[in-house]
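What follows is chain A.
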Amino acid sequence: MAYLIKGAHVVDPQVGLDDVRDVLIEDKTIVSVEPSIEAADATVVDGTGKYLVPGLVDMHVHFRDPGFEYKETIASGSRAAAHGGFTDVATMPNTEPVTDTGAEVRYQIDTARRAGLVHVRPIGALTRGEKGESLAEIGDMVMEGACAFSDDGHGVQSAGMMKTCMAYVSQFDRAVLAHCEVESLSKNGVINSGRAATRLGMFGWPPLAEELEIYRDIELCRGTKCALHICHISTAKGLEMVKAAKAEGLPVTCEVTPHHLFLCDDDIDETYNTNLKMNPPLRKASDAEALRAGILDGSIDCFVTDHAPHAKHEKDCEWEIAFFGTIGLETSLPLMLTNLVNPGLMSWTRLVEVMAVNPRKVLRLDPVTIAAGSAANLTLIDPTRTVEVTESFFQGKSKNSAFLGMSLTGCATDVFVSGKRTLIDGVVA
Partner candidate 1 sequence: MLSVKHLIDTYSLTADDITQILDTAKSFDPIVNARTIKKVPALRGRTIVNLFLEPSTRTLKSFELAEKRLSADSISMGGSTSSVVKGESLADTIQTIDAMNVDMFVVRARLAGTPQVITQNTDAIVINGGDGKHQHPTQAMLDLYTIREHFGHLDGLKVAIVGDLAHSRVCGSLAPALKTMGADVTLVAPPTFQVGDPTWFGCNQTNHLDDVIEDMDVVYMLRVQLERMEGAAIPSRREYNRLYGLSLEREARMKPNAIICHPGPMNRGMEIDAEVADCARSRILDQVNAGVLTRMAEMYLLLGGEE
Partner candidate 2 sequence: MDSYKLKATIMDEAAMKRAVTRIAHEILERNEGSSNIALVGIVTRGVHLARMIADEIEKIEGSKPPIGTLDISFYRDDVMRHIAPVIHATNIPFDIDRIDIVLVDDVLYTGRTIRAALDALMDYGRPKTVQLAVMVDRGHRELPIRADYVGKNVPSSREEDVRVRIVPIDDCNIVEIWEKTTTEGSEA
């Protein structure tokens, strides 16, 4: 199958491209990128007025498969990913059973292949059962295709255990993705400590619980030389520590979510909208502002959703017993375009770095460039198309979005995954 994408504005900082080009795809590969291409046999995709970028990667999602298929499956999550414009997603290991052996990694990759909509890149657990007690079979998982390691959902509470994990992972050229949370400080916490917690009468999950563990893990990184990637950073101070580590030359990167960038604890009011209950929690407005500055100036490497599907009954209840998290795959690009790119705060080049180039680096995936010979993983974006965020908009199984009710501008219209068109003018194939 051949596709000719005509007249799109192609942005790929890896090859210094930021101009209108025609792109010809044959089978799984980009075969030609030129100002003008004619190809009689190819299906023409009109890219006029649109942007063509290397396929977007969301390196932090929860597909709940196996174990919690009532929330999301690899198949339904794949549809959400395609709808959101992604060619690759990295799935966190807190499934049931936990992804802590090669067989579990293999299951996800095989299931995703059958779904055929997105490359699923499984992340393996650091510790067996994510219990923080003993090493998982990390080497076995690397050999089956695990792209990184994390106990996401929890911090590894014991510093000694974390040191062992990082030292062990350091032999494999993989990063440790650290969910940072000192549980003795965040115990019972369901909302950021401070004004909203006091007003709404709930236990706080303080910034310190996150920052203390970021500090610890950076120090362990210094000792073990293991690549460290801080998950869903949520506070200004945490970001300062990451910046300092980078300035020192340590192999430290970090990521931020749309909800921590564009929402804050002031958005939580007496309606107790449980779709705003996150881990880590929405922080202060000043934290969100610092994170927005960080993603613009390069100190935050990756933009991820922490896509966390939950069934209706798990959210339609009292805040204190509601599950943590929001879905994100289908709103992440529209939020970025609406809030940062379209207003001119963020360049298209920077968008491509945080949503395509850098995540592949952290996950040690082969780079995808818009150049002849590269794998045809591409996302075509219409920056003007309107997205009304309603429950029926979502293609995934769960509808627990923190962004319901918003009207956004700009979204992916077409996605090519290894040359297969998985999103066709906004409709999942």
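The working rule: contacts are C-beta pairs under 8 Å (C-beta built on N, C-alpha and C of every residue); 3 or more make two chains touch, one makes a residue touch a chain; residues count from 1.
For anyone wondering why these and not others, all candidates are chains of the complex that A comes from, given by their letters.
What you see is a predicted model, and the numbers here were worked out from it, not measured in a lab.
All listed chains 1 or 2 share the complex with chain A, though the touching one is 1.
Interface of chain A with candidate 1 (complex): residues 187, 193-195, 197-204, 270-272, 313, 316-321.
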